Structures are given as structure tokens and as C-alpha cells.
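One structure coming up, written as C-alpha cells, with questions to follow.
The complex is shown incomplete by one protein chain, all other protein chains being positioned as in the whole.
The first chain written gets the first letter, and so on, giving A and B; residue counts start at 1 in each chain.
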Amino acid sequence: MDYRRFKNTIVCRIDKGEEILEKIKEIALKENIKLANINALGATNDFTVGVFKTEEKKYYSNEFRGDFEIVSLTGTINTMNGEFYTHIHMSAGNDKGEVFGGHLNRAIVSATCEMVINIIDGVVDRDFNDEIGLNLFKF
Amino acid sequence: MDYRRFKNTIVCRIDKGEEILEKIKEIALKENIKLANINALGATNDFTVGVFKTEEKKYYSNEFRGDFEIVSLTGTINTMNGEFYTHIHMSAGNDKGEVFGGHLNRAIVSATCEMVINIIDGVVDRDFNDEIGLNLFKF
Partner (left out) sequence: MDYRRFKNTIVCRIDKGEEILEKIKEIALKENIKLANINALGATNDFTVGVFKTEEKKYYSNEFRGDFEIVSLTGTINTMNGEFYTHIHMSAGNDKGEVFGGHLNRAIVSATCEMVINIIDGVVDRDFNDEIGLNLFKF
């Protein structure tokens, strides 16, 4: 992974074999990012995306392997109790172009991942919400 | 729904049971947004997305119910005849990770929706275009 920061924008390359969420965390900690919006594209050959069953308040996960192009990767870096937090959803197309996605648990880069992080001057923390069963934005 | 504005960026949480397009309108009117770019993720259990049949100049809609993760939600707030207008496309993955989407007509949040609105200092209005059958950006 390598990146360059231009004022409040970071342009980043995540490399083959690296896991995307780990690299987001690494950048956030190095650059002391408290709040940011993320967009990326890339290629992955191994990823797990979840779907939250709202009745059960539980995540189920789907694993995918093969040659996939990341067609959307979007979400935020923010904080929970002042500490790093990230929430990302991703979708990716297979060799027929069929797209699969959900809540990003883990994605291994197979070729490259090109990410733009827009840092926002501000802070939004999170709180666990009992009714929903998730950590939600707290304003 | 709740949100915080940081200069020209709004970070927003849309809550369970709320409809996303209604909340975009509410924020736009409260914050007097004339032009903005939107990105979001979240979960929905009830959404309708359209596809425009260009020959017929008519939208057809597909309805989806169940546990879905919003994997992309993108578009703009702008104006038509000076009044609020928004145009959003959305896609969402089901419990197998299969992704469905199109022109967003309506989406009810099932858990949370996390949105980032980037306000642009400018104005772009719309005009109905007879040949296309849609309200297009007018420059």
C-alpha cells in the first residue's frame, strides 16, 4: 500500500494480497483521520460481504472467490468512543459481469485497489443502538 | 433522521422506517442546498427502482422486499425552476449477495442509512427535454 495526501484528499493504492479494511485503518491512524468519506474501485479474488437480518439483529455473510472487479466501494471513516471506526459497503462483478455485494467484512486485493479518501473537518462518533442492534452515528 | 453539517459537507443518519428520498428533500430544504453530490450506504427492506425504457420514454419499476444492504447510492441534489430536485440511483444486495438496482423511486430504511452530502457552491437547473422524455441538466 502506498498513498499521497493532498490537503484533505488522500489518493491511495492498495496492493495485491493486502486486505482493504486493514489498509483503511492503517491510513486513518497514520493520518489521524477522524471523519472521512471513501470511494474506491479495484480487483479482488477473495471477499466476504454481510447482510444484516434486521429481525434477528445478526449479520450473515457471503464469501466469494474468483476474478472480481470492485464496482463500488463506499462508506466512511469515523470514530466510536473516540477510536477509529470504519463502515464500508462493497459490490463486485465476476467474470460474467454479475454483481454481488453487501456490508464489507474482508476483501483481499488481487491486482490493485485505487481509493480516494475525502477527509471531513469534524467529528461524528458512534453509539450502540439496542433497538437496531448496530453502532449508529451519534450527533 | 439526524445530521451534522461541517462547512459544505453534511453527514447524515436516516433511521429505520424512514424513506430516503423524503429525508434528502428535508435536509436540502432545511440547509437551503441548491447543488450537491450524494453518497450513501445502508440497509433497506423495501425499495422500488425504475428503469427508463428509452424507446417508450417511460419508467418501469421493480419492487424488492427482504433484507438488503445498500451497496451504492449516488446522485445529486439540484433545482428545477429554482425548486428542489433530486436524482438518485441505488443498488442493494440481498441475503445471497445478489445485487439489484436502478433509478431510485423509494427506499425504506430497515436498520440505518449513512449518507454524505457534498454541497457545491453553484446552481444547475433542469429542463424537460422532449426528445429524451426526462428533466435534464441545463447549463
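Keep in mind that, in the parts below, contacts are C-beta pairs under 8 Å (C-beta built on N, C-alpha and C of every residue); 3 or more make two chains touch, one makes a residue touch a chain.
If you're wondering where the values come from, they're calculated on a predicted model, not measured in any experiment.
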* **Identified contact with the non-displayed chain, of A:E22, A:E98 or A:E131** => A:E98
* Structure fact -> Touch with the missing chain holds, among A:E22, A:D67 or A:E131, for A:D67
* Structure fact -> Given A:N45, A:N105 or A:N135, the correct residue touching the omitted chain is A:N45
* For subunit B, residues in touch with the removed chain -> 35, 37, 39, 49-54, 60, 62, 64, 71-72, 74-76, 78, 87-91, 99-103, 118, 120-122, 124, 131-134, 136-137, 139
* Structure fact -> Residues of subunit A touching the missing chain are 2-4, 6-7, 9, 11-13, 16, 39-41, 43, 45, 67-72, 74, 91, 93-99, 110-112, 114, 116, 118
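Assume only the chains that are shown with their structure count from here on.
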* Could you tell me the distance, in whole angstrom, between the mean C-alpha positions of subunit A and subunit B? => 21
